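Up next is chain A:
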Amino acid sequence: MEDVVPIKKVSMEDRLYNWRLRLNIWQGNLTDLLTQLWHHPLAMLGGIVLLAYVVLALLAPHITVYDPSRGNLRERLTPPVWEEGGTWDHPLGTDAQGRDLLTRILHGSRVSLAVGFLSVGISALIGTALGALCGFFGGWLDNIISRFADLLLSFPYLIFAIGMMAFLGPGFTNLVLALTFKSWVEFFRLVRGAMLSEKTQEYVEAARVSGQGALAIITQETLPNIIQSVFVLATLRMGFLIIMEASLSFLGLGLPARIPAWGSMVSAGRDYLLVAWWVSTLPGIAILVLVLAINLFGEGLRDILDPRLKVE
Partner candidate 1 sequence: MNTKTPLLQIRNLSTIYPTRRGPVRAVNSVNLTLEAGKILGLVGESGCGKSTVLLSILGLIRPPGQVAEGEILFKGREMRQMSSNELREIRGKEIGMIFQDPLSTLNPVFPIGEQIRETLRLHHVMEGSRLPWPFDRAARRAERLRVLKIMEEVGIPSPGSRYADYPHQFSGGMQQRALIAIALSCNPALLLADEPTTALDVTIQAQILDLMRRINREHGTAIILVTHDLGVAAEFCDSIAVMYAGHIVERGNVDQIIEDPQHPYTRGLLACRPQIIQPRQPIAPISGNVPDLADMPPGCPFAPRCPLAREVCSEGPVPLIETSWGHMSRCLAHVNFERETDWTWTDRIEMEWMHDHHA
Partner candidate 2 sequence: MRLLKIVERILVMIPIVIGVAVIVFLFMRLMPGDPVDIMMGQGGAVSAGEAARLREEFNLDKPLRVQLGIFLSDLLRGDLGYSYIQKRPVVSLISERLPATIELALGALIVGLAVAVPVGIISAVKQNSWIDRLSMAGAFLGISMPGFWLGIVLLLLFSVSLNLLPVQGRLSQTVSLQNITGFYVLDSLLTGNWAALRSSLRHLVLPSITLGLPMAAVVARVLRSSMLETLRTDYVTLARAKGAPETGVVLRHALRNALIPTVTVVGLQVGVLLGGNMIVETVFGWPGLGRTVVESIFNRDFPLVQGAVMMYAFIFVLTNLIVDIIYTYLNPKIQM
């Protein structure tokens, strides 16, 4: 065996070059993505609206005049400005405790967006990590976690979330936990499936032969290919999670009552439906528009990046 060529160790310069190359590719991909997005006007609209929501949510405490938690009882149940009796002081009217609805809605968006982003982010992280590991290594780890995932999946979502919230009590972290507990499974299944098919590709074999460690193969070689699908799934699920959060708040199982959340606003307005339709309806519209925007954006993204995920 005299003809064996010794395997060259990868030098630091080579590594840096690799990363710079990757960054360039990534930037190229991003510009590609943006140009393609240009051709999907609906998706762009969704993205812009989403961005608007995020910006408003971040600026909410600075641009609103009223206190979202305390109201002026003398001004309770004023209608929105376009109805009879409405004023520009309260463009969207007030609720039963005289709190300005516009302010409350803006503050509510902070909660929903925070919960939405965090839940999706954490689910995606956990799901991807577990999925990649299980997909790549298989074995007993895969068996256990897959069975656990199947078990979790066999429950209707809301029942599970209600149960968890009841168990943990109200609170922001509890809410995120409850929502994440079930949704990581979807990411897990996606990544695991993708990893199983990537594993058989030739470049993985090539990497192994050239001495790359398993962890490195996972993170550097296969994962970049899978990440796009994960991203698409994340956008598609975010709308759903925001609705879940609103539903939990509606039932009174979300955040503590003093924090304005859209779901609890809708619930509180139920007693006044006959006299003040806006208290329940307007926060609901805020939810609807946000989820619509996210879904439009997500579907557009999916059409561009990964049409395989269709028919969900």
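Basis for inclusion: all candidates are chains of the complex that A comes from, given by their letters.
Simple rule for what comes next: a residue touches a chain if its C-beta (ideal position, glycine included) is under 8 Å from a C-beta of that chain, and two chains touch if they have at least 3 such contacts; residues count from 1.
Just so we're clear, the structure is a prediction, and the values are computed from it rather than from any experiment.
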Query: With chain A shown on its own, which candidate in 1 or 2 touches it within the complex?
result: 2
- request: Note which residues of chain A are touching candidate 2 in the complex, please.
  value: 154-159, 162-163, 166-167, 169, 239, 243, 246-247, 250-253, 263, 266-267, 269-270, 273-274, 277, 280-281, 284, 287-288, 291-292, 295-296, 310-311
